[in-house]
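Shown here: the complex without one of its protein chains, the others still in place.
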Amino acid sequence: MIKTGIIGAAGYSGLELIKLLLDHPEVEITRLFGFNSAGNRIDDVHPLLRGLITNEIHVYDEKLIAELDLLFIALPSGNAFPFVIDAYEKGIRVIDLGGDFRLNNINDYKTYYKHEHTAPGLANIAVYGLSELNEQEIKNAAIVANPGCYSTSILLPLVPLLKENIITKDFISIVSYSGTSGAGKSVTENMMFSEVNESVRAYKIGKHQHIPEITRYLLKFGGSDPNFSFVPHLLPITRGIYTTIQTKVNKSVNENLCINLFTEYYSDSPFVRIVHPDIPEIKNVSGTNFCDIGCTINNGIITIISTIDNLIKGAAGQAIQNMNIMFRLEQTEGILKCSKKQYLKVQSI
Amino acid sequence: MIKTGIIGAAGYSGLELIKLLLDHPEVEITRLFGFNSAGNRIDDVHPLLRGLITNEIHVYDEKLIAELDLLFIALPSGNAFPFVIDAYEKGIRVIDLGGDFRLNNINDYKTYYKHEHTAPGLANIAVYGLSELNEQEIKNAAIVANPGCYSTSILLPLVPLLKENIITKDFISIVSYSGTSGAGKSVTENMMFSEVNESVRAYKIGKHQHIPEITRYLLKFGGSDPNFSFVPHLLPITRGIYTTIQTKVNKSVNENLCINLFTEYYSDSPFVRIVHPDIPEIKNVSGTNFCDIGCTINNGIITIISTIDNLIKGAAGQAIQNMNIMFRLEQTEGILKCSKKQYLKVQSI
Amino acid sequence: MIKTGIIGAAGYSGLELIKLLLDHPEVEITRLFGFNSAGNRIDDVHPLLRGLITNEIHVYDEKLIAELDLLFIALPSGNAFPFVIDAYEKGIRVIDLGGDFRLNNINDYKTYYKHEHTAPGLANIAVYGLSELNEQEIKNAAIVANPGCYSTSILLPLVPLLKENIITKDFISIVSYSGTSGAGKSVTENMMFSEVNESVRAYKIGKHQHIPEITRYLLKFGGSDPNFSFVPHLLPITRGIYTTIQTKVNKSVNENLCINLFTEYYSDSPFVRIVHPDIPEIKNVSGTNFCDIGCTINNGIITIISTIDNLIKGAAGQAIQNMNIMFRLEQTEGILKCSKKQYLKVQSI
Partner (left out) sequence: MIKTGIIGAAGYSGLELIKLLLDHPEVEITRLFGFNSAGNRIDDVHPLLRGLITNEIHVYDEKLIAELDLLFIALPSGNAFPFVIDAYEKGIRVIDLGGDFRLNNINDYKTYYKHEHTAPGLANIAVYGLSELNEQEIKNAAIVANPGCYSTSILLPLVPLLKENIITKDFISIVSYSGTSGAGKSVTENMMFSEVNESVRAYKIGKHQHIPEITRYLLKFGGSDPNFSFVPHLLPITRGIYTTIQTKVNKSVNENLCINLFTEYYSDSPFVRIVHPDIPEIKNVSGTNFCDIGCTINNGIITIISTIDNLIKGAAGQAIQNMNIMFRLEQTEGILKCSKKQYLKVQSI
């Protein structure tokens, strides 16, 4: 059994981690940590968990992590540094669901996250946890920087197209829509039900902290540094990210070529589903670790759609996928709701 | 492995059954049946299932059920009769998620369901599948009539109070609110998004088909035939039932007495959670097989709140709970997202 | 032109007042007051108002109200006292949309509102602003206590039934559901979109501050002090209150008798609509000052449904209706979206 701890158990990603780990056959939830929530039982903080788990939430204490094999950190960005440093020194592996170790350029970090980076020595040791594209590095990582939710929905479809030089690099339009749980549990007026319901708004245009992350990993995985513009929006739903990317195709490619490229590129990736000619919908990935990708081409312009559940493939699910990779389990263990592989071939009578 | 078939695989309850059974270690989904959907693959009908199961949906054929151990019927009420008759004759056990076998009074059936009952001979053979209250009969049932979603949320809290003579019988007010998935997938104007969103409406006051079901089983399990009035409402959410019951208490009982009664009555029921002094909320049971129950007493009037996920405890989850009982598995197998019992005791350092 | 001021212009009721008053032919919005919002233009605080009004929000100052004919106070309960005292002393009429002057029992006020009542001398001078039932007193009121939203939806249907001795008084079950705007703009975790969406919860059972208000005015208008239990719930919609009342009928009354009673009782009330045999729905009153009322009777139990828009008939709309009464205008001026009475008779060719 892998002994795990979670810092930030009282948040939405923390809850999602617990829900998934409770059903994971190889994992023990050994320690839960919190700040304001410390001293409470986890099922009092998340009443959904009543009857499932009764662990107490503790104030972080280095003695309490000594026995752990893995520490998940599910905190708002800017808060992970001391815990990652401490765990690293103790030789405990870490998966950080926040953004503190996704960038190695400390100036970019400060610009976009509005915090100082207080562990620059670890910035290059951390490994980016986009499971499908970085499996080899994740396997042996001491620190995994779990990807941003928007970034996941953008990198998975764009990387293969950039690697194969199928799309132009001078201008890529990226428009994403997110449910409210992506903003976490911080209490602000503009996240109140009456403010969000029956509305939509773009925000942080050109300033979102996932921009340098996307730039960095398009270069690393796609070998390309395209000029893209990313516009995130807030949706009146709780879960889900929907990304619509448009750009010109470089050569005379057609939809089938792209669909085949995606299909082949992700043929060993159980969580990437290529959807065609249907169009992905949030409800088809909600509650799952899947990323659905589709595309169409008209008049030399490709429209690429991808969708994920921001709390699962965009956070807790991908974190567990990474844990599975780190501990040499099957990638799907505990997060693919299908224990029976036989269904995956067409059955006839 | 229990070989199962599902009639009505294309509906919402059918989808929920498949999602749950895919993760059930003792079950094989052997046959899927449909009407308009027949000839398609199940993952084309429910794109959520892509990558999980590829079975074809068949037109019902008695040869295709021969090998089955259990047949789930997830059809709108009025459609189950021929299939139940056929399965019963073949000795295949059946769980009907619709309402066709919940009443043994054929006239009541016709009055409330607006159909003829065409299998009256089986009406008394069928066993009511309210798992917590009828386990012994369910164990050996040939035909299980899975309870209505509203009925489940009403019977579980009312039965112990009636048995113990705690509440009056001359007038019980029952007000329930349901998400839209309770209406199934039938396409009608009044279930369109633009009609349901940002609104609420009561419907079928005094005429709902769960009324005779509640009456029958309050008598059977609670030993009482109280005068209740049941008002169902439609909510602009997809999943969940919220039931608020009010009536006078007979004697000088207080909240603690009632809470203790509930707690004791359901002490062996892993899916009934007594919530106090907190108040149940739909979001705490959404996606689970739990029924949360709470109560308060003021001025001699008790307010009882209960909540379930209508597609799980109110349909597919309870059906699988009943299957587990019928096949001598643990009740929780496949439907309690917690494979590790150790969490259920408070852990200290 | 009636010169009006609004204290609490930055809140939801303040916004609704402004939207309605902008279109009122006899009113000038002369002064807007706020606290944190003071110094801003009202259309910067409520961007919906851009292009409609540009008034600045001021810190309250007694000199700024000198010229006013009427002061609306749209603050959370507990905050109106000094402003009402000041206006009263200056002879400026006041309509308080909060709860501070709805009760004359100071102890009840403290018990339910958790504040001291600091203007007890005015508690008996204030007139309850339930327009349909208290028109004569409102006409000459110096201070109008605008009714609570729940109270409005409950008193309008219950009063006629109690007056005519049609229902029992030993137990009335009142279940109400409200949209989130009823909670105002205060920022709390439990009103965040992610917490409210796709859920429902009851709250303040037996403790809601509208309970003594309902009690007081059932006695005043209905001549009766029945034993009722009131359970408010929070709904994932922005606007609207839905109230479902159940009780036993005293005599052999039927639906038609009750419908006729309602119809006659409210025959001069343009904002009360009796709905039968249809059932009221929130969407039919949303954005209007209407209260829709319907009822059914089964087995000696009457189910009464009423619905209002909590921000209009439950707050700003009724406040303007009261203003119209106070200033001898037509009750409907500015709040009935129909300037042409001829439509109200059936037109034939």
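Chains: A, B and C, in written order; residue numbering restarts at 1 for each.
Note that a contact is a pair of C-beta atoms (placed from the backbone, for glycine too) under 8 Å apart; a residue touches a chain by one contact, two chains touch by 3 or more.
Just so it is clear, the structure is predicted and the values come from calculations on it, not from any experiment.
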| item | value |
| --- | --- |
| Interface with the undisplayed chain - residues on subunit A | 170-171, 173, 175, 177, 195, 197-203, 205-206, 227, 229, 231, 233, 235-240, 242, 244, 246-248, 279-283, 286, 296, 298-301, 303, 305, 307 |
| Interface with the unshown chain - residue positions in subunit B | 12, 180-181, 183, 185, 187-189, 191-198, 236-238 |
| Residues from subunit C at the interface with the omitted partner, ascending | 19, 22-25, 28-29, 41, 47-48, 50-56, 58, 64, 198, 270-271, 273, 275, 278, 281, 283-288, 290, 292, 336-340, 343-349 |
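The rule is short, and it goes like this: only the chains that are shown with their structure count from here on.
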| item | value |
| --- | --- |
| Leader among chain pairs (count of C-beta contacts) | B-C |
| Inter-chain centre distance, subunit A versus subunit B - centres from mean C-alpha coordinates, in Å | 35 |
| Approximate Å spacing (C-alpha centroids) for the pair subunit B, subunit C | 39 |
| Whole-Å separation of chain centres (CA-atom averages), subunit A against subunit C | 46 |
| Contacts with 2+ other chains: residues of subunit A | 198 |
